[in-house]
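Shown here: the complex without one of its protein chains, the others still in place.
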Amino acid sequence: MIDFGYGLTPSATLRIENVKNPRFMELHALEPDVVKCIACGSCAASCSAGCFTEMNLRRVILSLQRGREKETLPMLRHCMLCGKCQLVCPRGINTRHLILSIGKVYGLDKKEEVQP
Amino acid sequence: MSQNVVVIGGGPAGIEASRKLRDLGYTPILIEKEPVLGGHLARWDRLFPDGVEARAVLRPMLEDLDGIKYFTDTEIASINRLKDTWVVKLSNGLSAQVRAILLTTGFDLFKAEKKEEYGYGIYERVITNAELEDWFKSGAAPQFDKVHTIGFVHCVGSRDEKAGNRQCSKVCCVTAVKQACEFKEKYPDLTVYCFYMDLRMFGRKYEDLYLKAQKEHGVRFVRGRVSEVSEDIDGHLFVKAEDTLFGKPLKIKMDMLVLMCGMAPAASTPALARMMSLSAGEDGFFLPQSLVSSPCTSSREGVFFAGSATGPKTIPETLGEAANAALAIDRYLKTPEKA
Partner (left out) sequence: MIYQGKQKIWSEYQKEIPTDDWFYVRSCIRQSFFPASEKMFLEILRNRLGKNVYETPSHTTCGGIAYHSEAIPQETMMTIIARQFALMTEAGYENYVCSCITSFGLYTEVMEDWREFPELEAKIRENLWKATKREFKIPKYLAHASDLIYKFRNEIAEQAKFRLVNKATGEPLRVVEHIGCHYSKMFPSKGVGGAEYPYVLAGMVESWGGEVVDYPERRHCCGFGFRQYLVRANRGYSVSNTHKKFESMEPFKPDMIITNCPGCPYFLDRWQYVIAEQTGKTYGENGYGIPVFTYEEVAGLVLGYDPWDLGLQTHQVAVEPLLDKMGIPYHPEDKYKGLNGKELQRPEFPMNIKCC
């Protein structure tokens, strides 16, 4: 193998049709309102943890739908379950229950550290 | 002998205005260039937001044409001003001299082949919203095999400087959501994507339709405009868009793509504007006297508008303007002629 001093860059494009999302289906069964999200960002804007950490519920929901949960699940650890997001969600989603369900389905309540 | 009024354009606006004018005691002369009356409404299957059938709306109108002189397959040859009347010559040789003309020429559907990057007319699996309505109406079996994933592309020919149409066509977003729901009702196992720039759900019950699409039918909405479509070796489509909310480019293999073609100004507008010295806006639609308080009167005496000739509109707005125009014409014709 010759070392050319450069290599092939991996593609950043998401190929969603290849994404099998059984865990999202599980989440949908636990909290059916997750598909009502319109990504308006009210939750992220009012988030207490969002002021000081990278916690962003809008991003988390989107990444779960795209099958890229590894990138965003670690930020859920910062959630304090204060409920401000639930107060402002225009679609009436029970966001606290959603966050707890995500933790359950995607295994966040295990003690092992999730790599950021 | 009741007064004649010439109504140019036999779509829902023209037919409704003619009925109202006839009820007020006038004789409308309704002129339509296509072989049948009904305009674009005659082509649609079911209307938003409730799914009422288009023919159920159109049929009572078409059965109530007594007292209206209508000519199909006829075009306007010329219109000239003679003192305070208009002399209208038709392509069938007839002519009429009237004090009032109502323009209900409507819109033309944007020609999707102008958006070359979407491959309409080149890839078989790319169709337009109008063709989809044709297919829903016919109830035929699917024309393509192995359809698992389909997509709707919003804003084709609307809000697009390159396509020459800067305006929003108003109704395509809710039509796309309606068609997505209809698809899922027919084929529940399909995965349906809607690629939008902004979702315009302005009317009553439109937001509920959006919610129904998300919750009941699982339609996936991606905020990002489709940039290009290409074909695989077995005829399936690769659609490229950006998921702007997530911040990554997407490439999805699809089995069918529906282009939501917008409303473009009717092709007859420049010629008619020239004949009657009317002005059109920068977007190509006729300009009424005021977009807010007098959308049905023009800057010329005796010329009135109704319907999407002055800009994209929904059916209820069109029917409302038709009645508005009929009353305006009635008031104009009852004022004494200027000496």
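Here the chain labels run A and B in written order, and each chain numbers its own residues starting at 1.
As a convention for this text, contacts are C-beta pairs under 8 Å (C-beta built on N, C-alpha and C of every residue); 3 or more make two chains touch, one makes a residue touch a chain.
Note that the structure is a prediction, hence the values are computed from the model and not measured.
Residue-wise, the contact with the chain that is not shown comes from B:123, picked out of B:123, B:136 or B:332. One chain of the complex is left out; on chain B, the residues touching it are 113, 116-117, 119-124, 228, 230-233, 238. Against the chain not shown here, chain A presents residues 1-2, 4-9, 11.
Operating definition for what follows: only the chains that are shown with their structure count from here on.
Chain B has its Cα centroid 41 Å from the Cα centroid of chain A.
By the touch criterion stated above, chain A contacts chain B in their complex at residues 12-17, 32-33, 35-36, 38-39, 58-59, 62-63, 65-66, 68, 91. Against chain A, in their complex, chain B makes its touches with residues 149, 211, 214-215, 218, 220-221, 223, 240, 243, 245-246, 248-253.
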